[in-house]
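Note that this complex is displayed minus one protein chain, with the remaining chains in position.
Going by the order they are written in, the chains are A, B and C; count residues from 1 in each one.
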Amino acid sequence: MNYQAILEEIHEEVLDLLPCGTVATYIPQLATVSPQKFGMAVQTVGGEIFHVGHALEPFSIQSISKVYTLTLGFTFEGEKLWTRVGVEPSGSTFNSLVQLEYEHGIPRNPFINAGALVISDILLSHLKNPQSSFLEYVRQRANTVSIQDDPQVARSERQAGFRNAAMANFLKSFSNLSNEVEEVLAFYCFHCSLSMSCVDLAKGFLFLANKGLCPWTNQQILTPSQTKRVNALMLTCGTYDAAGDFAFNVGLPGKSGVGGGIVAVIPNRLTVAVWSPGLNDKGNSFAGQYALELFTTKTGVSIF
Amino acid sequence: MNYQAILEEIHEEVLDLLPCGTVATYIPQLATVSPQKFGMAVQTVGGEIFHVGHALEPFSIQSISKVYTLTLGFTFEGEKLWTRVGVEPSGSTFNSLVQLEYEHGIPRNPFINAGALVISDILLSHLKNPQSSFLEYVRQRANTVSIQDDPQVARSERQAGFRNAAMANFLKSFSNLSNEVEEVLAFYCFHCSLSMSCVDLAKGFLFLANKGLCPWTNQQILTPSQTKRVNALMLTCGTYDAAGDFAFNVGLPGKSGVGGGIVAVIPNRLTVAVWSPGLNDKGNSFAGQYALELFTTKTGVSIF
Amino acid sequence: MNYQAILEEIHEEVLDLLPCGTVATYIPQLATVSPQKFGMAVQTVGGEIFHVGHALEPFSIQSISKVYTLTLGFTFEGEKLWTRVGVEPSGSTFNSLVQLEYEHGIPRNPFINAGALVISDILLSHLKNPQSSFLEYVRQRANTVSIQDDPQVARSERQAGFRNAAMANFLKSFSNLSNEVEEVLAFYCFHCSLSMSCVDLAKGFLFLANKGLCPWTNQQILTPSQTKRVNALMLTCGTYDAAGDFAFNVGLPGKSGVGGGIVAVIPNRLTVAVWSPGLNDKGNSFAGQYALELFTTKTGVSIF
Partner (left out) sequence: MNYQAILEEIHEEVLDLLPCGTVATYIPQLATVSPQKFGMAVQTVGGEIFHVGHALEPFSIQSISKVYTLTLGFTFEGEKLWTRVGVEPSGSTFNSLVQLEYEHGIPRNPFINAGALVISDILLSHLKNPQSSFLEYVRQRANTVSIQDDPQVARSERQAGFRNAAMANFLKSFSNLSNEVEEVLAFYCFHCSLSMSCVDLAKGFLFLANKGLCPWTNQQILTPSQTKRVNALMLTCGTYDAAGDFAFNVGLPGKSGVGGGIVAVIPNRLTVAVWSPGLNDKGNSFAGQYALELFTTKTGVSIF
């Protein structure tokens, strides 16, 4: 399929939408990004890559990093992981403490903030040098050494992140964190602060479209069965409390971040990454989600 | 693929599990069904059908009927439908009034009881003879005239259904029912009381695996795009508050009922229906869900 | 103390406030009452009565009737009553289904709608002719045979009361109603439809200021200990989710109704009843609550 032509069509069609979203402002580094940015990249399992717009420009991946922490934590813990975090959609806002209280400290899934904090805690328990090891893991997945964290973003996030601090303390009160609250928060802010481009993301998640095999290192990152499960989780829980809407309109497993990035997987075929900083009222990239809708419409690819 | 051999293998493997579930007892007619019943049927888009066990024996489809009310309501209302019911997973028990209160009478999705009541109300507003027209619609989808409702089941359901009556009154208090509460409840109990066999169900939902085209009547029931959306909804919301678990473990769009039936769709390939009356603690067929897990493992088919 | 002079001062001071509240409109009979109405009456345990304004004009007592149903139910059931209804403030809106769900069908207290429905159910189980017996009970408390129910109000309430119907069905689903849902709703709407004047109310609740002894019939309606408890309940739960505010600002046990009436008790001294149809945003009479604040300030009486 002529993905390049399709990406170019999409690019043109979304330009008018870029001002519709609202750039996240809760930390200064996100607020300064131009809402006019738009990039999109497709990486096929056959090895082809296509991209348009600002697809080579790194941006803050934020919650997209939670897919990597999950896959790494899943490798470490196997099925045991699910005793500390669930696999159900949250059905409410992404940082709700309410559900956590009613469900006694077991977060609904690994993609809501509470769940990601638990996964961060698990990685801290397994990694001697958590930050450098995690960064290396991400670089290998994307086959590029240039991926960096942004200490300023991490610091701002930590300083502004009273809700996350509330959540981490709350999890600790339920004994669902083994490490110190401060360490967990610091590592969480670290992995959210990674900067990657659309091309990095499309390459970096190809293993999820490839039955768990990372083509760049030829490593089996997850078993095929584990890979299906991670994809299923992205579909049901990957876009905060808009997961139903995303499945309904886009129809692909995907994960979004407040930096405006979304990555989606078409199993056995390709990954597609998109970036546009303006967010819709659910915290997902406004133009990005629409671009993915156009992509499934124009290509006819869908899992449904 | 030799689906017959696979179904027979599965049949053998699940026999030991049949006593593990708990048969629904809230209405007498469900309580009397033997927990030893097990049937399974596969219908391919190519026109082949395979089945094992009690796959020809009709049972109470209960909530599976909500897929038909949705598809018919979607046909009548188009996108307007989504102003009265959402597309998000509920994240809590299937008959919760809590969420309905916080969300001002707009049910989370068409498959939780509140949402299905709203859809029932919509059908009542469109159909002159709601019961006979709906029954005819279902018979045409499954290409069989023998499908019947069970007035005794409907009556018992209505008498025992104080929670549904609570919900219907609550929806009415939010002005999200146009017809009389009693009429809506009666029609809801009617459509839940339909009896179908696994073979009926596999045939009857083939249009959802076939881009919306019903092969038996050659009618386009839904557009391809609408069909994808209904499938997406079944994946994210089709199995009550275990939708995440079902997606995680089975990985297919599916809809379950407390009668012990589950129907699942593999787009562009086949439908598979299973029946075993013993339920797990989430209200889905215990052996039935496991049989579907085995089916995806043995065939390697999955959407992820 | 010169209560007459105080009532007249208050009357003058609140006249400007009468337009501030909002008259309840959910049933037509309430909506037609003039917001300019204001009456107030004081009945002392010594036998004196004082009143100003429209204190002799009957109005719909609505939820104030729940004090009578409680005292009658308490007489019938004694301490056993508290197995079916609690004694805690609700902390949320007066007709919330949420709390009822989390607390498995045991309403927080007898004054929220759910609790009053349970009490209605109890009375139905004890009284052969519930409506006439209850009416007789109220007339005797107030020493007047002219008190009437308003069938039109009751009927409107029943027709508009989908939330109450939801609640009653919900209670029934938790097996906390013994009688038919429809009967319970009908009796509930009946007792809410009683019309009484401020003078009727001040006289009719004097037994609560008089250690349980009804001075007009010389009957011990409640024991002194039961009387203290009912007063305590009125203080903590008598004014919907504004009970804290009412205790904070008025400082008296009291019970309000959406008809704009409030009755308050100063144990061992007097009762005071006030009526003004405009409600504040918590559903209590706007000018009425303020008049009671003035009354405690001017008289210096308070329980605190």
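Rule of thumb we're sticking to: a residue touches a chain if its C-beta (ideal position, glycine included) is under 8 Å from a C-beta of that chain, and two chains touch if they have at least 3 such contacts.
Treat the numbers as computed from the prediction; the structure is a model and nothing was measured.
Note that the undisplayed chain, when the full complex is considered, contacts A, C. Checked against the hidden chain, the listed residues A:59, A:74 or A:170 yield one contact partner: A:170. Shown as candidates are C:6, C:242, C:262 or C:287; the residue that touches the absent chain is C:242.
Across C:254, C:267 or C:288, the residue that sits in touch with the chain not pictured is C:267.
Taking the complete complex into account, C:87 is the one of C:1, C:87, C:127 or C:160 that touches the chain left out. On the side of chain A, the interface with the absent chain consists of residues 96-98, 101-102, 162-163, 165-170, 172-173, 181, using the contact rule stated above. Annotation for chain C: contacts to the undisplayed chain at residues 86-92, 99, 108-109, 225, 227-229, 231-233, 235-237, 241-245, 247-249, 251, 253, 267, 297, 302-304.
We adopt the following convention: only the chains that are shown with their structure count from here on.
When the CA atoms of chain A are superposed on chain C, the rotation angle comes to 180 degrees (nearest 5). Averaged C-alpha coordinates give centres for chain B and chain C that are 47 Å from one another. In chain B, no residue touches two or more other chains.
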